[in-house]
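Some chains have been omitted; the remaining ones sit where they do in the full complex.
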């Protein structure tokens, strides 16, 4: 541990050995503000070192950071985490339902990747490149539940995350959107490990991902919605329709979107390109460690973005948009590419926590 | 050659050694009404047997039919084809521009796979499961050009072909559609051979296929349009917007469509399912050899159709539809899967010719 570690926030990780948990490890191992302090996983892993607990299941291109490899892994008992300043949860919805609310009740701050609390009217659903202003809902959440320090903040489903960044850029500049039709081509890694059977997705498209279309349709409206003076969520009239597909790509969700603006006449293609290129979010303004230089990289080549070539740009922390053109049915259509395991999962939680730290929510 | 061969129509094949040409060979080698008589290819192949001309380039799962292997291949000089009753052209647009009109002027009947004449107001653009009634345009074409027997009939682009079959089933039952938004995930084989570089499509999605979106948008309107008493084409108000993507799948185009009916209220999901299941086309009524038993197979499983599992149903001659459900933005959304190298190419030409034969256009 570095000498400066004492001034860093102590971090606990729930589900530390799973797919999302492994990404948390890599993102936080050398983080300037967070220090990995406590690792929680299933009972089967408890008592092992992190390296032992992930033997045969560490599926990252980078090796386990040396100082984490020997850290002890325990279970998810909240007592082990009581002196953590922040808890990142990579738990699936089953265990998340069991543990996350317990952590909140123990006055811990939980950044969750599970779907459980995304539609909860008390919990902000935050895509860090879009709506960190919704952190204000934490006040409402604490007040309603009688908490002083604890909260749950969720991040969005991976396929929602990529989509709402350009949508936000458009709404920020041109006012509300009426309708969005999106078709996704989602990567294998989005399903975790072991996740998708190779027998199902090899040389194939699976035009169905359980619950995914509903998530996009509901989450997009919440993320792009507004909050009242009392920090409660206010409904959003935006209508979204999603077609979700699994395709044989390892990382990177590609989404084809057609949008219709409320404003008539609609902005031109050139205006839309400019709005996306100029879009900046609060995480950038606050100079957060994980914030990308550009929230949206707008590609001019006719056949980009592509998952294999563009998913690792900016370490997967921004999104890529291309093929911005007129839509013969709606106003504008374009392609979005986002890294589902980075900005679509762990990176979102970390960036949300960085914004929360900068705004005093972790004091 | 079988004894009955004398009563079969003599067939010429242009571009016989290419990807589409190879499919023509397989489809026609044992056809009850057509007999392969003349093979035309590029000058490089002229003078070889078919087996020699396709050495290292025969990329079919089935071997070359024995009696075709030894047939001579010549060039595409129209003189070689003068006693053909039908000419199937698998030429790309470049050579198609050079040869097909010459064949028509020589009073030959040409069934073309190229894009050149698809938007020609004189040429019918026919998907055999949809609009074989447009063969009536042949009369107008012959009259305008002063021909007695010759004509060009085109079939549609592979991605258009799959889409328009369910659209036609809907319009036949519920009246005109207003708007269609479709996103395609197209197979590698759609680009011919060598076609797509593995370097481009492996572990990737390429969200662009040159000219493809415009083809779908324009062809769908023409195919679903009507013809006047004088057999000329009449405009169609349908608006279509397409997003086209190449995905790592060998055969089978998957398309996600959302549709809006002119009729209010729109039909229910159940009515749409029934309309698709009951839809029948003229090729079926005429009991054409290549017509599928069902124009549309409607899948009830939540995750079908899928290209690897469903592309070979009915030898690829019908289309597969699934996931018929309400669209939160339009009325109905669903998934279409069609075999791009069968109904999307050679099978379409052959079925078009079978209908033309049954209706007397080849006499």
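Things worth noting here:
First chain written, first letter: the chains are A and B, and each begins at residue 1.
Everything below uses one rule, namely that a residue touches a chain if its C-beta (ideal position, glycine included) is under 8 Å from a C-beta of that chain, and two chains touch if they have at least 3 such contacts.
As the structure is a computational prediction, the values presented were derived from the model and not from experiment.
Summary of assembly composition: all chains derive from one sequence, 2 are present in place, and the complete complex in the structure file consists of 4 copies.
One rule holds in what follows: only the chains that are shown with their structure count from here on.
Chain geometry summary: the mean Cα position of subunit A and that of subunit B are 43 Å apart.
Partner subunit B is touched in their complex by these residues of subunit A: 179-181, 183, 185, 202-208, 217, 239-241, 243, 245, 247-250, 254, 256, 258, 302-309, 322-323, 327-330, 333, 335.
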